[in-house]
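Just passing along the structure, written as structure tokens.
The complex is shown incomplete by one protein chain, all other protein chains being positioned as in the whole.
Should a chain be cited, it is by its letter among A and B, assigned in written order, with residues numbered from 1 in that chain.
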Amino acid sequence: MIGIVNYGMGNLLSVYNAFDYLGAEVMICEYPEDLAKVDQVVIPGVGAFKDCIDKINLSGFCDALDEAVIKKAKPTLGICLGMQVMATKGTEGGIHNGLGWFDATVVRLSPGIATMRVPNIGWNDVRVDEKVPLFKGLPSTVDFYLVHSYFMSANNASDVVATYDYNETVTAAVLKDNIFATQFHPEKSQDHGLKILENFIVWRP
Amino acid sequence: MSKKRLIPKLQLRTSSYNKLKMVLVITKQFGHVIEIGDPVSQAKIYQDQAADELIFINIDKDEKSIDKLATIIRQVSQDIFMPMTVGGGVTNENDFRILLANGADKIAINTNAITDTSLISRTAKRFGSQCVVVSIDYKVDEMGINKVFINGGQERLNMDVVDWARKAEDLGAGEILLTSIDRDGMRNGLDLETISKVAEVVSIPVIAGGGCGLAKHFIDGFLVGKADAVTSGSFFAHRDQNLIQTRSHIKNAGVNIRVHT
Partner (left out) sequence: MVELKRCKKCLLPETHESIIFDGQGICNICRQNEFKNEKIDWSRRKEELTELIESHRGKYDYDCIIPFSGGKDSTWTLYYLMKEYKLKPLVVRFDHGFLRPNLHENTTKVLRNLGADFHTFTPNWKVVQKLMLQSFLEKGDFCWHCHTGIFSYPMWVALRYNVPLIFWGEPSAEYTSYYSYDQPEEVDEKRFNRYVNLGITALDMAVRLSGTNVDERDFKPYTYPPLRELRKLNYRSVCLGTYIPWDVKKQSKIIHDELGWQGDRVENVPEQYNYEKIECHMQGVRDYIKYVKRGYTRPTHLASIDMRHDRMEREEGLQMINQFEGKKPASLEIFLEMVGLTESEFFEIAQSHSVSPWKLNLVEQEAGEKLPDFNKWTREGKMKREDAEVQLQNWKKSQ
């Protein structure tokens, strides 16, 4: 059973529909205690870093996530803002602490060229590490849909498993132990995105 | 760098043969409506043809239009896994909330963004700029100047297109959806001059529409008009073309666009 965390932010319906379409058993976790019922955890998110981390704390999900993801090491997928809050800290609207699952800081995109807009919205060529099981069946460079102004700048290069260029190298996905997270939206990236979700469903790290 | 985007436009209306059914239509200069398909069926086709995004606009004007739109989007979301922009009679933050909860990613606002400009800033603040698409319809007046039209092209305002686009960005819009009413459905090409003027003056993406009849028109929209995305309804409905074919023409012209195989 896959559990999608509902802490009050994020387009849950698309993520739910994608897993449902692929034939997985999936539920929305409305309450922290729901996490105990699931085998895999998905953390979506759209919006700002501070709002996100505040809502996770206020809703009581913080401890339940620690239990499920860190202690019980359930396979976990973070998407977009859901990935960013896994960092040590974020810099959007001030310095704020994240969940600290990755030794990283969330920084603003700064391409430095007028024609390269922020937020970056659209399809981009993402280079993926083909050895990673979550990328199985994908070519080495894949188009994914991204919509973001900030990204996770990881302090350990080994955590980074996908990047793309926006006049600088931008982290597109990270992986450590049982936690995998993408800056792009697999549920909005058609076939290749669905492939990642399919791989996540059978992922046993 | 984000790739240029190809976005089918799906205009919805109640069928004139069955009041209970919403159908897809194409228009000519915002008039002469022709029914061309079923919304869910066409959305699936566009997904299988690897469209970059979809734009759904409900052109019916009645108090139930948001609910009807939400119902269609909800159904479409079960099988569609790409970004969707949705609009048509969106008036307030609650309409945004309903449509986003039913699967939309971005909301297009038009008339109500002009009659109450705070709608742009309020929704940008609450949902994020990337969620707010300001849709601008325009026509050339007797003096040859582009004037903004509202209410589905019924009412002319004394407002210049380029000025309004710039103001919309300042207020917090994430994207501009620009449609030439004169060229809508005429298949004679996009209004490249106006598109390039708007693209020059705003730093947010511009989605250009109105007039595509050949693959070449899309290419011009990107290379000459400097649009970030081109949208069309009539072209894919009434031409021996599909998204993959059009994409390959665009790619052959040297435009950085997604190629799906």
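Just so it is clear, a contact is a pair of C-beta atoms (placed from the backbone, for glycine too) under 8 Å apart; a residue touches a chain by one contact, two chains touch by 3 or more.
Small disclaimer: the values here were computed from a predicted structure and weren't measured.
Asks: Mind giving the shown chains that are in contact with the missing chain?
Replies: If we consider the entire complex, the absent chain touches B.
Asks: Please identify which residue in B:63, B:142 or B:240 touches the non-displayed chain.
Replies: Touches the omitted chain: B:240.
Asks: Considering the entire assembly, which residues of subunit B contact the chain that has been omitted?
Replies: 15-17, 23-24, 26, 28, 32, 34-38, 41-42, 44-45, 47-49, 185, 187, 214-216, 234, 236-242, 244-245, 248-249, 251-252, 259, 261
The definition used in the following text is that only the chains that are shown with their structure count from here on.
Asks: Considering only the defined contacts, which subunit A positions touch subunit B in the complex?
Replies: Touch list, subunit A to subunit B: 11, 13-14, 17-18, 20-21, 46-48, 114, 116-117, 119-125, 143, 145-147, 165-167, 187-191, 193-194.
Asks: For subunit B, which residues count as touching subunit A in their complex?
Replies: Residues of subunit B touching subunit A: 1-3, 5, 47, 50, 52, 74, 77-79, 81-83, 100-103, 105, 128-130, 174-175, 203-205, 228, 258, 260.
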